[in-house]
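This is the structure I have questions about; it appears just below.
All protein chains of the complex are present and in place, except for one that has been dropped.
By written order: A and B. Residues from 1 in each chain.
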Amino acid sequence: MRHDHLITSKQLSREDVELVLDRAAEIDADPERVADRHAGRLLGLLFFEPSTRTKMSFETAMKRLGGDVVDMGSIESSSVKKGETLADTVRVIEGYADALVLRHPQQGAAKMASEYVDVPLVNAGDGAGHHPSQTMLDLYTIRENAGLEDLTIGIMGDLKYGRTVHSLAYALSNFDARQHFISPESLQLPREVVYDLHQQQGGTQIREHDSIEEVLPSLDVLYVTRIQRERFPDENEYQQVAGEYQIDAKTLEDASDDLTVMHPLPRVDEIAPEIDDTDYAAYFEQAHNGVPVRMALLDMLLESGGENDE
Amino acid sequence: MRHDHLITSKQLSREDVELVLDRAAEIDADPERVADRHAGRLLGLLFFEPSTRTKMSFETAMKRLGGDVVDMGSIESSSVKKGETLADTVRVIEGYADALVLRHPQQGAAKMASEYVDVPLVNAGDGAGHHPSQTMLDLYTIRENAGLEDLTIGIMGDLKYGRTVHSLAYALSNFDARQHFISPESLQLPREVVYDLHQQQGGTQIREHDSIEEVLPSLDVLYVTRIQRERFPDENEYQQVAGEYQIDAKTLEDASDDLTVMHPLPRVDEIAPEIDDTDYAAYFEQAHNGVPVRMALLDMLLESGGENDE
Partner (left out) sequence: MRHDHLITSKQLSREDVELVLDRAAEIDADPERVADRHAGRLLGLLFFEPSTRTKMSFETAMKRLGGDVVDMGSIESSSVKKGETLADTVRVIEGYADALVLRHPQQGAAKMASEYVDVPLVNAGDGAGHHPSQTMLDLYTIRENAGLEDLTIGIMGDLKYGRTVHSLAYALSNFDARQHFISPESLQLPREVVYDLHQQQGGTQIREHDSIEEVLPSLDVLYVTRIQRERFPDENEYQQVAGEYQIDAKTLEDASDDLTVMHPLPRVDEIAPEIDDTDYAAYFEQAHNGVPVRMALLDMLLESGGENDE
């Protein structure tokens, strides 16, 4: 991998992805080996939108590599309130840090910002756009639990607005996975995403469903996402849909014993707590995988983008 | 001491307390010896309620041990706003950290949270519940200034709602202290706390007063707490009470020369600034003692709870 910035998971080939996942696995197996690797290096955190787990896991990743962070803090306490442009903000903060992580509500913000800075920049979510490190940790979790070869995955919930889901689907299309998309009709995958997926050369197989029943037994992985109340103009419609797309022990009766259940978290009630202690549940492990995966990404970017490497 | 979590000071025996205080004293005497002791370790900070000194002093303690922190930040910028349960939040964040510190407005929150995690968890306040590291630093300050043997202490102010005061009273009851409780009638110690204290086997002596005059000369330590305006439906009543339970040079005319005045801070006007530079004043020292005491606690928990110790 030789990239100065990490903006979208589309920029990464299957080989790139495997390189990152291999590096993450190495780090996961022996974190002590990299514990001082980036001592003295600083990661600038620019979160223009609230985030707990993404921000904390980037921070943890950088500190587990021996480095440290400088955090812009919330927008309320920043110069942004004084009308500063994003281009100015990143150009100032690149003077403090060896790499930057940016989350911003506007699609395309990370790409634009990356054109103004010389240090590596990681997109940690740009509105409806991309969030490549999330995709990487999803792929890592799938690989660890079910393998990425000959995979049958069900992706369920809000497939219309879910940035996470689109990125994952694109990434999996490099791996010849059979992808089943399960959602109420009003939250189906956007037609252009379906079209794009069909165009992928890898020959990934795609099917859409409005119920999980028919596909559940064939699944290696079930990836659940939250259905957001605010997407529905009508509360009754929401209640009905939310109830149907909820996973509990009863739902999983017909599942394979080897099924892996994932969720990008936070969940509200898409997955019943009774699943938490079963062998199906991989969502907390998935969240924890953010650390080795982001360590691998930061390590590779700091190596390729850094000036004072040996 | 062999505890995986620190939830309440009630779980600690007199021997436990003395072990922590001895360790804190050792660290205080030679902080350089432990300056790298937990290098590479991360402490997760989960403060669901505002806090300055508790949070900063845990952070300082961890950094003075060579470690670092990852901070969930304010609830406004976290997943909690999206409806995530505390159980989910702590299970995600334990993936980032080697130990957790939790403050939460609900009584029992720390106990509940501790049942979901494998890393050591410290309760830094759970509503009207416990705040054991505060009690430890209070005991440490008393021991350094007046000794815990044959102690006569006056505890004054809001004894009804003060979590700090109840925990301290319970802890002192292990040390045979003579405890004088001084408060307006409406802010007396709850009857169940009085009852509990009488039941303690140590045979601590308890007396309640509505004025400081009669007991002041006999006191080794006077522990002052704030009387909160919002406890009084009537502003006039507040004014009268607040005035009477305020300490100044005149109040202390009959005190022993060796009297130690403590306060958990922040104060508003319970102690006049003219006391600050006298030998009585130990409240800033008390706040500073939060660092060695929390260093001792974290050190002991990371040792017993940590996996990668030699």
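Methods note: contacts are C-beta pairs under 8 Å (C-beta built on N, C-alpha and C of every residue); 3 or more make two chains touch, one makes a residue touch a chain.
Since the structure is predicted, the reported quantities are computational estimates derived from the model, not experimental observations.
Trainee: Of the residues A:D88, A:D150 or A:E214, I need the one that contacts the missing chain.
Mentor: A:D88
Trainee: Which of B:M72, B:L86 or B:A287 touches the chain that is not shown?
Mentor: Per the contact definition at the top, the residue touching the missing chain is B:A287.
Trainee: Can you work out which residue in A:V34, A:A97, A:V122 or A:I275 touches the chain that's missing from view?
Mentor: Missing-chain contact among the listed residues: A:A97.
Trainee: Touching residues of chain B against the unshown chain: what are they?
Mentor: That gives, for chain B, the contact residues 32, 35, 47, 50-53, 55-57, 59-60, 63-64, 66, 68, 74, 265-268, 273, 284, 287-288, 290-291.
Trainee: What does the interface between chain A and the hidden chain look like in terms of residue numbers?
Mentor: 40, 42, 44, 68, 70-74, 76-84, 87-89, 91-93, 95-97, 308
What we mean here is this: only the chains that are shown with their structure count from here on.
Trainee: Could you work out how far the Cα centre of chain A sits from that of chain B, in whole Å?
Mentor: Here the centre of chain B sits 40 Å away from the centre of chain A.
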